[in-house]
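Missing here: one protein chain of the complex. Every other protein chain is in place.
And now, chain A:
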Amino acid sequence: MSTPVRRVVVVGNGIAGLTAADTLRGAGFDGELTVIGDEAHAAYSRPALSKALLLDGDDLSSHELAPPTHGAAELLGVRATGLDVDRRLVRLDDGTELPYDRVVLATGSRARRLSDAPGEFTLRGLDDAFALRERLAGRPSVVVVGGGPLGMEIASGCLASGCRVTLVSQGVPLIRQLGPHLAGVFVKAALERGLAIVETGSARLEDRAGETRVVLDEGTVVEAGLVVSAVGDVPNTEWLAGTGLAGRDGAVRVDARGLARPGIAAVGDLAAFPTSGGPRRIPLWSSAIEQAKTAAAALVRGEDAPPLRFQPYFWTEQFGLTLKAVGRLPVDGEPAYLEGAPGGPALMRWSHGDGSGTAAALNHRIPIPRLRRASGEAG
């Protein structure tokens, strides 16, 4: 028989940890709840960092979230350094050992780096965003390495700040994430706004006399006053060493209820959960929230809690365009236009062979439930 749940420790204070803590309370857990956050900041909205926060004036509030209501003991600015699954303890970097009956692993991921050079900027946390804003105020020339959504959002923000910006991308920007049609729409908008795009097979960073520069595969060097990389993320799971919870890729595999083992949930960017394409990490805002809700309910209610049913919701804002999409990405081929027309605000749909679909709204305000319905409708 399982032990009574008196103490739950949530390790991680991003949207996944925060939502898990909220949901535990909502599901009736009234015991001792502790949330550990390695940043000194209150939980914030990470998507805002590369969007509105780069464009904010002096207000700097785009990332702020409503204050938590879970009533947990919050230990902020403290890092978890170990998990003892036999004695059920979370070890912290200040020497504390926190006992738990149930634990939520929500330490997220960090930016993958191309070098150890201090001149390589990344944008992952709030401090990164403040540091980047400070540098952009001097209007340096910028090279962004990475043609995914984050790299493109950063490039857009830097351009809007008045910088000259070069984007270095493996192939056409966004094509791997969104597919050729949508990538084409964004690249056109980016070029019209003055972004220089360099396609390359690979890129590395090199420190030369304190200056960081980008070296492309054929040896071409791209120099700029500021180098920002956006080349993916790495799960923060080193602290789980010895537990067997993290795989070789660093991700924690969980079941459909977000549990890695009985009593141990893993949610958010570090968790690989079952999808139709096998276990996957889906490091997106709504993914973190849905995972956290599912897993927290499972910790309290066990098998009675419903498994995760989830269709990714993705959005990006860059170069004057706003895209909202539900369903599988990338998408091949040309869309059907449910509303609007090519070149303007539009609601588009791609049909997949299995009867499912992907719906995308471009510069078109639409409720998510409607977008979800559009993705499901036969095209």
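Everything below uses one rule, namely that a contact is a pair of C-beta atoms (placed from the backbone, for glycine too) under 8 Å apart; a residue touches a chain by one contact, two chains touch by 3 or more; residues count from 1.
Everything below uses one rule, namely that contacts and distances are computed from a predicted model.
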Listed names "ABC transporter permease", "Extracellular solute-binding protein", "Beta-ketoacyl synthase-like N-terminal domain-containing protein" or "Ferredoxin", matching UniProt entry of the absent chain: "Ferredoxin"
Chain A residues that touch the omitted chain in the full complex: 18-19, 22, 26, 45, 47-48, 52, 62, 64-66, 69, 285-286, 289, 313, 315, 322, 324, 364-371
